[in-house]
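Only a single protein chain was left out; the remaining protein chains are all shown in position.
Chain naming follows the written order as A, B and C, and within any one chain the residues start at number 1.
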Amino acid sequence: MTAPRPLSLHVPEPGCRPGDTPDFSDFEIPRAGAVRRPEVSEAPEDMRDMAFSVVRVLNKAGEAVGPWAGLLDADALRTGLRHMLTLRQFDERMLKAQRQGKTSFYMQHLGEEAVSCAFRMALEDGDMNFPTYRQAGLLIAGGYPMTEMMNQIYSNAADPLHGRQMPVMYSARDHGFFTISGNLGTQFIQAVGWAMASAISNDTKIAAAWIGDGSTSENDFHAAMVFASTYKAPVILNIVNNQWAISTFQGMARGGAVTFAARGHGFGIPAIRVDGNDYLAVHAVASWAAERARSGLGPTLIEHVTYRAGGHSTSDDPSAYRSKDEFSAWPLGEPIARLKAHLITIGEWSEERHTQAMAEINDEVRACQKKAEANGTLITGPHPSPRSMFDDVYAEMPPHLQRQRQEAGF
Amino acid sequence: MTAPRPLSLHVPEPGCRPGDTPDFSDFEIPRAGAVRRPEVSEAPEDMRDMAFSVVRVLNKAGEAVGPWAGLLDADALRTGLRHMLTLRQFDERMLKAQRQGKTSFYMQHLGEEAVSCAFRMALEDGDMNFPTYRQAGLLIAGGYPMTEMMNQIYSNAADPLHGRQMPVMYSARDHGFFTISGNLGTQFIQAVGWAMASAISNDTKIAAAWIGDGSTSENDFHAAMVFASTYKAPVILNIVNNQWAISTFQGMARGGAVTFAARGHGFGIPAIRVDGNDYLAVHAVASWAAERARSGLGPTLIEHVTYRAGGHSTSDDPSAYRSKDEFSAWPLGEPIARLKAHLITIGEWSEERHTQAMAEINDEVRACQKKAEANGTLITGPHPSPRSMFDDVYAEMPPHLQRQRQEAGF
Amino acid sequence: MTMIEAIRNAHDLAMDRDKRVVVFGEDVGYFGGVFRCTAGLQKKYGSNRCFDAPINEGGIVGAGIGMAAYGLKPVVEIQFADYMYPAYDQIVSEAARLRHRSAGQFTCSMVIRMPTGGGIFGGQTHSQSPEALFTHVSGLKVVVPSNPRDAKGLLLAAIEDPDPVIFLEPKRLYNGPFDGHHDRPVVPWKKHDLGDVSEDYYTVPLGKAKIRREGKALTVLAYGTMVYVAQAAAEEAGIDAEIIDLRTLIPLDLETIETSVKKTGRCVIIHEATRTSGFGAELSALVQETCFYHLEAPIVRVTGWDTPYPHAQEWTYFPGPERIKRAFAQVLEG
Partner (left out) sequence: MTMIEAIRNAHDLAMDRDKRVVVFGEDVGYFGGVFRCTAGLQKKYGSNRCFDAPINEGGIVGAGIGMAAYGLKPVVEIQFADYMYPAYDQIVSEAARLRHRSAGQFTCSMVIRMPTGGGIFGGQTHSQSPEALFTHVSGLKVVVPSNPRDAKGLLLAAIEDPDPVIFLEPKRLYNGPFDGHHDRPVVPWKKHDLGDVSEDYYTVPLGKAKIRREGKALTVLAYGTMVYVAQAAAEEAGIDAEIIDLRTLIPLDLETIETSVKKTGRCVIIHEATRTSGFGAELSALVQETCFYHLEAPIVRVTGWDTPYPHAQEWTYFPGPERIKRAFAQVLEG
């Protein structure tokens, strides 16, 4: 044996840092319609290919093609477009509100609107999402009042969470939206537990777990995979691969794997990659996974391939770690433009209707904001009473908290 | 859409519980020699098949066959046989010592001797194992003095760990054996960190991580996979699938996956399943993985398929949860008998030599035990001074521990 | 009943009465738990309600949180308290916070059981008493029973409780009231009044301490195994000690403590856990805050040392009767 050569550490680096020219040429993207649609009952071992391709429905010409097309009629598509436009305008206004000091913090969805908006339409009322901070589309598409969201963001007197949580950490049980945790990943296994509970109770409801590409590294991801695999829990496990986790690119979490979806294979969990900027594809894949879960076939892992076009949060300036041109080079385009083009292509939409819709949404979001601001903002108040801080630590306030509340002067 | 049917929870059960007839017919075992030997540099994506088969060298006729054969000469094989026989006799004597009250606890290797004994011979001095409690073969095959092991087991005056650790929780830095943790799984990621350190230091040493089938469920398994994958750490990740984790069978941890080895695929880590009761196969696969690590090709995951023939520990009675006949039905046989038969087949061993070797080993183990017992046992003492309990909490004893030691009367 | 039987019986009654109660953990299903606390439940209630779990404590608690959020009442076992650390994030950041952060929309009625304490040659990873790591976390309740009758009633109260309850079972008490004299055989529970446990459903309310021995000379604050060690010490030293079995650490029955210390003017606090930042520190601070003008001597803590729990030297680590007698003398001298 020859003397071994010295080892060295491999530290993955993105292809493109500030100043570099973005290059996504190693990202293999199949043509829309090219990827097969397996039967939901197909054996997990027989559909491993699904983790290495990308399900796409909308082609460059704006047509919906292939085996995953055809699920949504024009009305549904127009509703979807409206949801995405609403989310985008909501984001814009709240970003501005944050800059004006009306709140402390905000996180937007720019470029990823299709993921949560389309997914929500594949669920039934009563199903439960365990979201991260970047799926507000689940609320908007689910009809949760925007004013309530804003009340939460402003920590104002009407905040349903009494000012306790940071902005965007919504909770909306009646809208199938679990209370968002500031700790990454924890909710992934909880979703599996919720789904197990539904199965234990011989219920028909399913759960949807959400996690970011970066957060798949967290250990709770493993717990979720193990439990979902072992108990065949009726849960959809969603990875939103938006390419970035604050300043680290997805390769830091993915490591030597070809895709995040491939993580499912070690657990016998069917895994599908989907074009996350294609509203129709996300909806179709989500519906497929929901059918599997509801039929007792167990969990499905979905990797939504998308791009975080904005900063990580209002505390973040991405120009410090990535090229400003990356989003324009991003090969999957922009979800709103793509759905709009499709609707126009099939003759169900027009520039005029679009302009009009934008104006309507603008009015609506503004009106909500006005209502919310009437309840106060973080800077002006009124805020929820500090007294309420001592509530809900327990169902019943124990003596030591009563004493402390008194000590605090309430 | 039709009304969905009520869900129910899937709880995996082993095929065989006490009273049932063991049936391993669903365990697909290739013929010895049938599985290919990829180049170490083959792309991980091209060798996924290796996770779904079983590398075997020794066939039923006792011959070493196929592309993984030929690495060890007769001397090396006789040494291997001696290591396994020694480990078995060591186990027998220590089990008995525990029953006699000379120590509080013991864990044996019955049926799994090949795994750690053969693996050790594929490593170099200076490499570091991060073992569980069921790899004492690494010490025996590495030449660590048995008397020292017994001193530890007896918590006697000569115990190198000063009576601090439970029996079998050895630590032997100079023998490439990391201090065993009572907490399952924690050491798996530490091994990756050690390997990263070797790479950072441009060293040539590699690490070997060890975990049981049941313990792969622990979250640290994920941490290890993520870090090993991301940094291409020079580490061998060993899963010892001995079919049981106390009372739960391997299916509770494996879930819907076909094999544990498949866990590697979601991380782009090459994974090989090996007949853990085949000394030659374990050694060959370990050597292959070590070559990969040393060549800068990164981690390899090995699933050692074996069977825990004894109780989980001296606190456990397996007849409460599995059939007494399972081991005799176990299709991969018994590692010592198989290596012995091979040596006889190739004319390098005989029943007489075997009997003689057994007697020699018996003498050796007895002699070590006598020496160890001269240093004391748990029941008789002498024990390490309780005073030493306050040492090594920190390199230098801080004032509060000095005060406490005084309070304790030392 | 032994404490194991009492705990098993509590599970049985809870499962029988409330379909929402589900029981799981490592080796908990078919085998019935390494300490046999759940034996027979899977057979009786089916593997949908009592089942084995993968070896992943964070997963067990995390899945339990999801189930509780759905509306079930999970009662989970961590095989040894020493193995709760991988679940600590789920317990602290999630179970304990759910009600507060969601303003009551999502709650977590869950019991997390775990055997604690040493004296069984378990070494550093089968002997720990991590109660202080839970008492520091707002949103958790923390219970430590000291006998079968309480264990059953407290466990049923914990299962009824709408919030997460950490239920710490001193494993040295499973079979009898261990008093620290490890060289003598333990008298089994069936020979002890508190081992006489009704088969009926009853609860012992959380947050209420119990005076195990009345006395005027000094007050002992103890829980779990230490209650018996304190009793032995008091009897052997012939000291008129008032021994309070706290039973619940959070919420704490400060009233009973305060009344006693104001009466005796002297206080000894005992626990098996490591001293620094142990629960004894909080007790000491509270006694000092509430009884300062009644204290006639410094409060004394008798505890495990600030070292890992050793294997061979465990009786030097364990706060046995001799150490407690010395503390009594010290606090009476003061």
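Annotations
Following the convention adopted for this analysis, a contact is a pair of C-beta atoms (placed from the backbone, for glycine too) under 8 Å apart; a residue touches a chain by one contact, two chains touch by 3 or more.
Keep in mind that this is a model prediction, so the values were computed, not measured.
In the whole complex the chain that is left out makes contact with A, B, C. Annotation: of C:Ile250, C:Val268 or C:Val302, C:Ile250 touches the absent chain (contact as defined above).
Touching the chain that is not shown, out of B:Leu9, B:Ala97, B:Ala208 or B:Val226: B:Val226 (per the contact rule at the top).
Among A:Val11, A:Ala74 or A:Ala395, only A:Val11 touches the chain that is left out of the view.
Taking the complete complex into account, A:Gly214 is the one of A:Gly111, A:Gly214, A:Gly256 or A:Pro335 that touches the chain left out.
Across the entire complex, the residue among B:Trp194, B:Trp244 or B:Tyr307 in touch with the chain not shown is B:Trp194. Mapped onto subunit B, contacts with the missing chain fall at residues 128, 130, 160-162, 164-165, 169, 171-173, 178-179, 181, 183, 186, 189-198, 200-201, 207, 219-220, 222-224, 226-227, 230, 392-395, 398-400. For subunit A, the residues touching the absent chain in the complete assembly are 8-9, 11, 13, 17, 104-105, 155, 159, 162-167, 169, 181-185, 214-215, 217-220, 245-248, 252-253, 255, 315, 320-321, 378, 383-384, 386, 388-390, 393, 400-401, 404, 408.
Looking at subunit C, the residues touching the absent chain are 82, 85-86, 88-89, 92-93, 97, 100-101, 124-125, 132-133, 135-139, 250, 273-274, 276-282, 284-285, 288-289, 292-293, 295, 297-301, 305-308, 334.
Note that in this section only the chains that are shown with their structure count from here on.
Each chain gets a centre from the mean of its Cα atoms; for subunit A and subunit C, those two points are 41 Å apart.
For the pair subunit B and subunit C, the distance between C-alpha centroids works out to 36 Å. Of all residues in subunit B, those touching 2 or more other chains are 8-9, 11, 217, 219-220, 252-253, 255, listed in ascending order. In subunit C, the residues that reach two or more other chains under the touch definition are 48, 53-54, 56, 58-59, 86.
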